[in-house]
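Excluded from the complex is one protein chain; the other protein chains are retained at their positions.
Just so it is clear, A, B and C label the chains in written order, and each chain counts residues from 1 on its own.
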Amino acid sequence: MVASSPFGSSIKRREDPRLITGAGHYTDDVRLPGMLSMAILRSPHAHARIVNIDTSAAKAMPGVVAIYTGADLVDLVAPVPCAWQPKNSDIKVPEYRPLAVDTVRYVGDGVAAVVAENRYMAEDAAAAINVQYDTLPVVVHQLDAMKDGAPQLYDSVPNNVAFHFHLEGGDVDAAFQKADLTFKQRLVNQRLIPNAMETRGAVASYQRGSNELTLWCTTQNPHIVRFLMSLCTNIPETQIRVLSQDIGGGFGSKIAMQAGEMIASVISKDLLRPIKWMEDRSENYVSTTHGRDHVDDVEVAAMKDGRVVGLKVTAYANMGAYLSTAAPGVPTWLFTVTQSGAYDIPNVASDVYGVLTNTTATDAYRGAGRPEATYLIERVMDLVAKKLNLDPTEVRRKNFIPSDAFPYSIASGAIAYDSGDYDKTLDRALEMIDYAALRKEQEQARAEGRLFGVGFSTYIEVCGLAPSAAAGAMGFGGGLYESAVVRVHPTGKVTVLTGINPQGQGEGTTFAQLLNGELGVPVEDIEIVWGDTDRIPMGWGTYGSRSTAVGGSALVFAARKVRDKMMKIGAHLLEVSPEEVVFDQGSVHVKGAPDQVKSFGEIALAAYTAWNMPEGVTPGLDESYFFDPVSNTFPFGAHVCVVEIDKDSGKADVRRYVAVDDVGNVINPMIVDGQIHGGIAQGLAQAVLETAVYDDNGQLLSGTMMDYAIPKASSFPNYELDRTVTPCPFNPMGLKGVGEAGTIASTPAIMNAIVDALSPLGVEHFDMPASPQRIWQLVHEQKGN
Amino acid sequence: MKITGKHTINAPRDQVWGRLIDPDSIAACLPGVETLDKVGDDEYSMAMNIGIGMVKGTYTGKVRLSNMNEPTDYQMYVEGSGRPGFIKGTGTVRLADGENSTTDIEYNGDVEVGGPVGAVAQRMLGGVANRMVGQFFGCVESKITGE
Amino acid sequence: MYPSAFDYFRPSSVDEVVKLLQENPEGKIIAGGHSLLPMMKLRLAAPASLIDIGRVPGLDGIRSDNGGVAFGARTTYDQIIKSDVVQQTLPVAAEAAGVVGDIQVRNRGTIGGSIAHADPAADFPAVLLALDAKVNATGPNGQRTIGIDDFFVDMFTTSLEPEEIVTEISVAKPAAKTGMAYEKFSHPASGYAIVGVAASVTLGNDGNVSAARIAITGAGPIAVRANGTESALVGQAPTAENVKAAAQKASDGMTFLGDIHAGEEYRAHLTRVFTERAINKAVERAQG
Partner (left out) sequence: MKQQVTITVNGTTHTNEVEPRLLLVHYLRDVLDLTGTHVGCDTSQCGACTIEMNGSAVKSCTVLAVQADGAEITTIEGLAKGGELHPIQEGFWEMHGLQCGFCTPGMIMTSVNLLKNNPHPTEAEIRHGLEGNLCRCTGYQNIVKAIQYAADKMSAEPAAAGDD
């Protein structure tokens, strides 16, 4: 039935001609007549009472149109929403005002918004606002914040613990009693700044008369923005149009509702002027959500053959000063359900404490919860291997969920893995890296006194975030289905409307390939539309590697509805029954008689002229589908990292990096490889480069790109990739998702390699970031001993 | 940011003590002080011009001396804010008799630097702070010995 | 991202620059602007006026000067890299210019701007110290020449008078059998030197070190010469052991800065390591 295979063709991206010629259309490129610029004055203190805000001098400055403080906005807009509130977690959601009203709680908390004729003038005026603060005690680390007597951010949140989440399965205590080996380890997963190259921002334009708010913003999920904006501003959803077309990267940091978007929107409504607000990078570093920031205490029970029989995790997640939109879901559900990784661990218990501190709020960052879980379990595998003197690959194989055990329910029963063959990816990776030779090379290097290490990560992840019933059960305030409309035009051209909202993942191309596979329409005749809530049906957006697995499936099902209708119309035109025709390469012909054919264009025209329709068939070729899968997808793979550490400088250099991933069927291998490349770089960077550092006063020391180190072209070498294919049974294409795989896999792979390199010095564990200075300190101290 | 250090002044302890807690002496010796006015018991308002290269700014704020144990130790609280950001710090200054009627000064404090200057200039802040402290004690010494 | 307002002047002669500096005590000279503009965009620097020397004649170009090299103050790093004179006479200058910032920074950043700004982490202060450069400056009292050893006073502070402008930097022809090298440990984010060491080593006819100038940038508040290392090297055979021993003295007496990437102790260590590497490379080159 399928015209041509949608799989395996690396066609060039259709998005690119615009983007390589400077014709992209990002939020900052929006220009409207009468548009004003907004600058937000932000608190330089991490915790303070606002005693007084004097805007008089600022208001008198040239070009200034208006200045709003937190108090001015109270009646105009509700607090920034927290939309993921896990059940049974005793969650307390503190009020998060878009501009602080009485108290600022982190460096960067909004204090006043200035609108002026241009941004230079707005900044001049913001600098002239005189705010008197009465500073309060500050706490920045989650473990400190939980202690009795610690500074309290809110009276309503005792000990700053916003929630406590618990998940368990099996009998953990019994497992620890029978185990040959038990041990504890603390793992620190440091705070990161997402650094999408395009900062966050918005252009809000409220029209008098139509009373419609048009909001251009750089979001991963325009419908969620519209939904929440309506709730926060009382503007009916029917009167809000959110536009989010070219997005300069998201990595999770463009999921959450942004205070700036809300402020711009209500000020536009108040002034009846279009308002533009774009963060500059320094502002982005404090005002857009950060990622990770966990302290994880793990206890492991293992048998002497390497089998892990029990796992207890107590995690302390630093949520920052407020609970951002999706934030509580990240360290709870997204973290705990993949904690056993690719391994059949029958007894698992997790406790997660979400702690408020005087820092920028954290939320999703590429992988969101799953990198933390994968880092934990992959370090555990290496620790078990080390303590039992086994090869790390053997310990992994000993614990792998066997390929015939799928679907596989994790110990808590909270989720079931779709399909997998974990030995296969590991076999291939070992073959590519020539494992035996590599260990010999390592022996030789060690004999020469060099620090040379090999690290593995045989990760799994949960992707294709869905289904909606699970979302509801998890306390996620929305659905997780995805939508698509396939609209065939009378000329035979096709428009696809999709609820997903890519930020470079290439769905403008892969969705055309999918549709070409379903309907045989040439790719160049297909337009993929996203990012306009007035055009697209309700959809939940792009995150959690869900776009193709969920949104692509919706598209396939909508296309199949179109195809069925075209077969009916084609058969009618050919004067045979629908059972007597086949849909082939975009046309309909009589079975066994390819010359008795109606082309795609002929049928499309017939559907719209409707002169001659089969009985009971309505005019038009315009079908929609809302796809809600029965379960998630579970990509997996084996990554191997080889590092060598320069003892003198402490710098760890990646010598080789092999990645064998299984993301199910692959539509466009070039795009999939690109996702893996970028993901690996981002994960490696967490391990050796990136860290958001606060001082004890809550000042962000890594406050600009001069101090926060994101990878450069020279940071890492080429990656060697291969794939296996184990289709997912839960969606029509058998695909799993690939956006986060590289990031999730690579952090533990390199950290395991670094620890392996340092193991001749007696090192069993080393926390991130493995910066040159920290490695040197370790080497230096060992020498000293 | 922690600031700790030691300095030896070639003058006896009681003289040094007198200088260190004397507002006129502080105003005269602390680099960049433009005004220093008494606003309460051992509390002064202050305007200072501090520059790290081209990162220059005038900071206005206050200084408070407390827990004074003459001539052994006292605590100092400083806060100031200006266009490039703000500074706020507390520290303890300890004096002890050194050899040959010199005075050994030991200081340690914790200074918060916030706003744009804190995020950008942190690699230089330690250097600036130490330079200013050094200049201050050097100046105090020359004022005493020059008398 | 949005600088404060300032008055803008575009003089057409050095004398006019000096006059403008006299008239505008809160003014700053801008050439390439790569040190100044980032600070202005963050509003950390807010000069009342900018004096743009981009079109002042006589500040450009690299010329051969008695067998040595003279760099106009406005010479960019890219011009240094591409200069035949530099490649032939002072290849280390081209080598060091090649690790300054990035292509775009090298196209705009100038040698005069770099030293006048005296950023403790800039590369060229160390290179010019090792090369024993001379700085020509013009001020209200006319021209004067400042030896590079007297030029850098403190962090962001030089011995230039407020009303003086750097016009040219000159380096004499290196002695025979001189090898030079610049070794740098870059800051992972900014690309500035966490530690940069420039070494110039001259060998005598006996093969021993007859002269050495070793200079360190990045590690402390000011680029400095490693006097202890230099004196430990001179007169010695440049063996690996001797170089190592001499390099151990590189951190003696230095003040170190610290930040989140590199604390004081680590910078001291890197100073010794990169001093050793730079000297070894310089020796190898001197030996030809």
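Following the convention adopted for this analysis, a residue touches a chain if its C-beta (ideal position, glycine included) is under 8 Å from a C-beta of that chain, and two chains touch if they have at least 3 such contacts.
The structure presented is a predicted model; accordingly, all values stated were derived computationally and were not measured.
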Chain not shown, its touching partners among those shown: A, C
Chain not shown: contacting residue from A:A145, A:A196, A:A429 or A:L497: A:A196
Of A:V313, A:A681 or A:V755, the one touching the omitted chain in the full complex: A:A681
Per the touch definition above, residue among A:R281, A:R450 or A:K561 touching the missing chain: A:R281
Residues in chain A touching the chain absent from view: 12-13, 15-26, 28-29, 31, 118, 120, 195-199, 246-249, 251, 280-282, 503-506, 670-671, 673-675, 677-682, 704-706, 710-714, 716, 718-719, 742
Absent-chain interface as seen on chain C, which is shown: 1-8, 10, 30, 33-34, 37-38, 40-42, 50, 52, 54, 78, 101-105, 107-108, 189-191
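Here, only the chains that are shown with their structure count from here on.
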Selected interface, A-B versus A-C, where C-beta contact pairs are more numerous: A-C
Centre-to-centre distance between chain B and chain A (centres being mean Cα positions), rounded to whole Å: 48
Junction residues of chain A, two or more chains touched: 127, 282, 701, 704, 706-707
Per-residue multi-chain contacts in chain B, two or more chains: 83, 116, 120, 122-123
Chain B-facing residues of chain C, complex: 28, 35-36, 39, 42-47, 117-121, 154-157, 220-221, 255, 257-260
Contact footprint of chain A on chain C as seen in their complex: 1-5, 42-43, 185, 187-190, 259-263, 266, 269-270, 273
Contacting residues of chain B [partner chain A, same complex]: 1, 81, 83, 85-86, 88, 110, 112-116, 118-120, 122-123
